[in-house]
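The complex is shown incomplete by one protein chain, all other protein chains being positioned as in the whole.
On to subunit A.
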Amino acid sequence: MDLYEHQARELFKEHGIVVPRAEVTDSPERAREVARALGGRAVVKAQVKTGGRGKAGGVRLAADPAEAEEAARRILGMDIRGHTVGTVMLAEPCDIEREFYVSYVLDRASGGFLAIASAEGGTEIEEVAARRPEAVARIPVDPATGVHTATAVRIADAAGLPPQTVDTLVRLWKVLVREDALLVEVNPLVRTAEGRIVALDGKVTLDDNARFRQSRWGETRQEDADSLEARAGAKGLNYVKLDGEVGVIGNGAGLVMSTLDVVAGCGARPANFLDIGGGASARVMADGLSVVLSDPDVRSVLVNVFGGITACDAVADGIVRALDEVRLTKPLVVRLDGNNAARGRALLDARAHPLVEQATTMDGAARRAARLATAASTAGQAG
């Protein structure tokens, strides 16, 4: 889970990293008061979980409280790369002498973490990394020892950062470990005209798997999720909304991803990714089907199950149950193979719903579902 800038800022502050004074609000009037409290001038920043805010006009410098109110009014409600701005953060401006970049990221290749640091921070860091990779130091961190002063000195030296940044490097590692983060990034980390080291902006990605021991972030998870995704998540389903017309349900992330690809290869677009998981019960299958059917963009549904732990008869039972609970108005193509497949197929045959048909292969099922979706949309246009 990615955090908003203001949430990352709070974490940094808790761990003793210096951040500018700031406050978050969703009201332009309040923005004026906050700017006054900050001394008149303020940077007004859109709070969205995407990059490129500055270029989109989501960051403005206000010279006085009236300008801060006006800036907040303009930014609130803006759309930045598909994210609607719900809140702004007003921060005390600071006189930047130099900008740096520091982060710790998960390194899948080594199965550990990397410190990435550069003496050339700021919005152009990606271009610096691409054009002059030697300007960006990448140093593996031994997870057993972590980052203490000696390691931090090594990182700072390698990146050409001033010695004053060592303390921030040590504290930032603590944020990573104590908060179960996959990524912590400060960009820019600045040295002010007065010689202070301040984290002006930051990004933190937390590990959803660690929520059982990081409970205080539990509430922030669903706040900007698609409502169907929230509904599916509450039922323990793994659902991702896509923008096509063929609903896809399967068991296992790999098989569902593969099914999306095969549907796309048949000339249709998948409407979603829905994994009912391993060992799914009839209830889970019925819930999954009702989530997918409630998406108005869906024109046909493909259920592709290879039963390993999952029993195909339970899946079929779930489909039959769903047919009793929701009125099926869209065609459903079902492919069952593996564990108890014969019993599952027989259950569906016995139910004999006119809109449900079975296919014997994954490719054949995808072709059929794609054709049904296309036929439905053609008919829809004609009508």
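Quick note on the criterion: a residue touches a chain if its C-beta (ideal position, glycine included) is under 8 Å from a C-beta of that chain, and two chains touch if they have at least 3 such contacts; residues count from 1.
Quick note on the criterion: contacts and distances are computed from a predicted model.
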item: "Branched-chain amino acid ABC transporter permease", "Succinate--CoA ligase [ADP-forming] subunit alpha", "Flagellar filament outer layer protein Flaa" or "Translation elongation factor P-lysine lysyltransferase" - which is the UniProt name of the missing chain; value: "Succinate--CoA ligase [ADP-forming] subunit alpha"
item: Option touching the unshown chain, where A:T149, A:S294 or A:T361 are the choices; value: A:T361
item: Candidates A:L3, A:I249 or A:V262 - the one touching the absent chain; value: A:V262
item: Chain not shown, touching residues in subunit A; value: 106, 108-109, 111-113, 143-144, 177, 180, 182, 207-210, 212-213, 238, 240, 242, 250-258, 260-265, 269-270, 273, 275, 278, 306-309, 337-339, 360-364
